[in-house]
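Note sheet for the following structure.
A single protein chain has been removed from this complex, and every other one stays in its place.
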Amino acid sequence: MNESKTDFGPGLGEVFGPSHADGGPDLVQLLTPEGERVEHPDFSFDLDDEAIKGLYRDMFLSRRIDTEATALQRHGELGIWAQMLGQEAAQIGSGRALRPQDFVFPTYREHGVAYCRDVDPLRLLGLFRGVDQGGWDPNENNFGLYTIVIGAQTLHAVGYAMGLQRDGVVGTGDSDRDAAVVAYFGDGASSQGDVNEAFIFAASYNSPVVFFCQNNQWAISEPIERQSRIPLYQRALGFGFPGVRVDGNDVLACYAVTQAALKRAHEGSGPTLVEAYTYRMGAHTTTDDPTRYRLSSDLERWKLKDPIARVKVYLTRNGIVDQHFFAELDDEAEKLGEHLRAGCKALPEPNILDIFDHVYAEQTDELAIQQAGYAAYLDTFEGSPAGGGH
Amino acid sequence: MAVNEYKLPDVGEGLTEAEIVAWKVKVGDTIKVNDIVVEIETAKSLVELPSPYAGTITALLVSEGDTVAVGTPMISISSGDPADVVPTAAPTAASGAGDKGAAKSEPVEADGEEPMKTLVGYGPRATDAKRRTRKAGASAASVEGAAAHLQLQGAFTPGGEPVDVVEGDEPAVPATPAAHVADEGSVKVLAKPPVRKLAKDLGIDLRSVTPSGPNGTITRADIEGFTAGADTSAQQVETAGDPALAGGMARSGERETREPIKGIRKMMAQAMVDSAFSAPHVTEWITIDVTKTMRYVDKLKAHRDFRDVRVSPLLVVAKAVCLAIRRTPEINATWDGAAQEVVFKHYVNLGIAAATPRGLVVPNIKDADQMSMQQLGSSINALAGTAREGKTQPAEMAGGSFTITNVGVFGVDAGTPIINPGESAILCFGAVRKQPWVHKGKIKSRDITTLALSFDHRLVDGEKGSRFLADVAAILEDPASAMLY
Partner (left out) sequence: MAKITLAKGLNAGLRAAMEADPKVLIMGEDVGKLGGVFRITDGLQKDFGEERVIDTPLAESGILGTAVGLAMRGYRPVCEIQFDGFVYPAYDQIVSQVAKIHFRSQGKLKMPIVIRIPFGGGIGAVEHHSESPEAQFAHTPGLKVVACSNPVDGYWMIQQAIKCDDPVVFLEPKRQYHADKAELDESATPAPLFTSRVLREGTDVTLLTYGPMVKTCMRSAEAAAGEGKSIEVIDMRTLSPLDMGPVHESVRKTGRVVIAHEAHINLGMGSEIAARISEECFYSLEAPVIRVGSFDTPYPPSRIEEEYLPDLERVLDAVDRSLAF
């Protein structure tokens, strides 16, 4: 945005180009915005067209989840929603490359990855509705709870990976056993100390982590140029491990690159930084107003690179699907929408007396007394039954 | 057929209101869920709102250009499906307790300034300034008590050791301090800080006070009941001399001990000063042969009416005083300088000075003149017992009209007693002692005692004082003469 030269460093657009640039020469791409397959010397997408149809469906439905949740916020059913519009390819592509035994540490925007991990999208809504702080069991889906503190989860991811190493499930050669961790984070997070410490620890211990950075160009209103003077994927070299930039709107490339990075991790070769070069088509969250800090021309340019559209073009032009396929998907999306709308309103309300139960694994007397005291207090009022089962 | 209303939501900016910019639908249109129905402008951003409901638009409830508060119904949509849910535009999710009702993001400020926007979440909620209704019988205090908060120790044991009474005597100094004294290191007294301070200021040892507060605590009233009150009279009685009881910590090996002037000592001093320097005191005394009284006392002791009553010469003195007052009512009156009146009382509230370790207390027997001998005896006993236990109430010490002070228990003959403020005379009754006396012309060993009367010379002159004293003496010399009254 800021094109002028000042004494406070080079103009933000001058370092490596404004965000409408093509992502540079190192960008790994296997499907162009126009829907054409292309090859890359280091990466290839080896699955068949059925798989691509599946990826399309995944992206289409995950976008619908995102749209529905945004609408629910506008209906007043959610306090806030962090939209992932435009990042479907990065999330579905990387998500589908995971093996079941791999573990994911998301931020708070990885609704597409949650979808890949079979987390019921309803479970995501609780956090944003304010009825819970994470409605799924991380160990059931190998998908961590959403983390609001920027970048904190990348350290957790490295710690988990260190645990995998000690469990002997890295570098065994058995593809059903070898496990890795994917740590998702954004371009803004790459400035956080914790993320940099995570890089250090992962490199130092050669831990099986894929650092998957969705560079969607914006951290609320701060552009990537404010976060980094060097393309993000090149940071990795500074820490001592490889980095690669992939077209974040190309689901085939995201799949392939993530698969390769996971292979490195599984076999014990350590961490990789994957920078998925994409764009945050929506606002940071439903409370944000991007028109205040970015040009609509930017948005228009990126619309032309839409991740779902290019796959649709590929599928239709090559006669892989017919209209029936899309109509069925529309139906499925409708049903998904209804499921979300009805399910959201039916999410159980939290009970104030329950909050005392899980502060500790081993409850303290003081807390038990406080809880009992409050239950007794509530019981003195008309119209309110004393808490649930205390 | 349900008609649903879509109320203006808080789109997450801590919104309190928005302007309707443009309707995207009109009445009669059929829409699906999430079709954009309206564009609103919040503080500086435009937001398109998708419909939560499917159906036919039946009414646009607000107009373009209107500024509308969050929660206002904007549009009503009629659905063909009766199972459509009732609108819940503003989430009640976060409102917590059931009876708070639907939470709305109502504007909090009234001055028209732009409200502070929140970056995330629902934004601030207005709250009611009203209390919640409590169930009948519930109170804050009982609720708090219900929690395992109160862990007060077991009840402090009230009452005290049984007291040895000096043989044969009436309200006298108990041989040992009246109250329970805790051992060092055992359970200590329970009292809140202000009560402790009060006790300290009054020089009261809390260990001597019987607690009547909840859970064995000593209350302010317990302290007040224990004190001597404002009115004391007669000699300053030395306490047992236990420095601990005086409230300070004894230091051994020093040549002086200082005790602060406070508490009963202070009040008694004040009373003495007030009395001594306002009423001109005259003291007269008479020494008499009370052998007949002593025999009479023996007879009373054997009388069945006095089975449960401790009889002593003091009882006879008390009766004599009540009778003699009839002939000299001034003795029982009060000098009211402020009103410039003398108040003649038609009752005798007979005070008996009692020495306790706390100091002097002078409880009085109300309407002593109306009592039978037996009632009078019982009352004196009761008064003495209460005084010994330190439980004399302020009411018992107020309103006296005449006081008897019994210095005889100390073996003292007579004195110059100071009148109890508010009264006009005080009778000092000395020891009854066998002495040689001229009886029927011969020297015999008789029971002899001295009576000393101090009176307020403003309203009792020498004649009246003498007459009163002589009357009392006469009854004591010959109890049968009481029949003449």
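Quick notes on this one:
We call the chains A and B, going by the order they appear; numbering starts again at 1 in every chain.
Note that a contact is a pair of C-beta atoms (placed from the backbone, for glycine too) under 8 Å apart; a residue touches a chain by one contact, two chains touch by 3 or more.
Predicted model only: the values in this text are computed from it and were never measured.
Residue A:145 is the one among A:145, A:220 or A:299 that touches the chain missing from this view. The missing chain, though absent from the display, is touched by one residue of A:25, A:193 or A:319; that residue is A:193.
Across the entire complex, the residue among A:175, A:204 or A:318 in touch with the chain not shown is A:204.
Where subunit B meets the chain that is not shown, the touching residues are 149-153, 184-185, 187-188, 190-193, 196, 215, 217. What subunit A contributes to its contact with the hidden chain is residues 105, 132-134, 137-139, 144-145, 147, 149, 152, 154-167, 181, 193-194, 197-198, 200-201, 204, 355, 357-362, 364-367.
Methods note: only the chains that are shown with their structure count from here on.
The geometric centre of subunit A is 70 Å away from that of subunit B, both derived from CA atoms.
If you check the complex, the residues on subunit A that touch subunit B are 67-68, 71, 73-80, 129-131, 285-287, 289, 291-292, 337-338, 341, 345, 347, 349, 352, 369, 372-373, 376-384.
Residue ranges of subunit B in contact with subunit A, taken from their complex: 6-7, 9-13, 33-34, 44-50, 52, 85, 88-91, 93-94, 96-99, 118-122, 132-135, 138-140, 142-144, 146-149.
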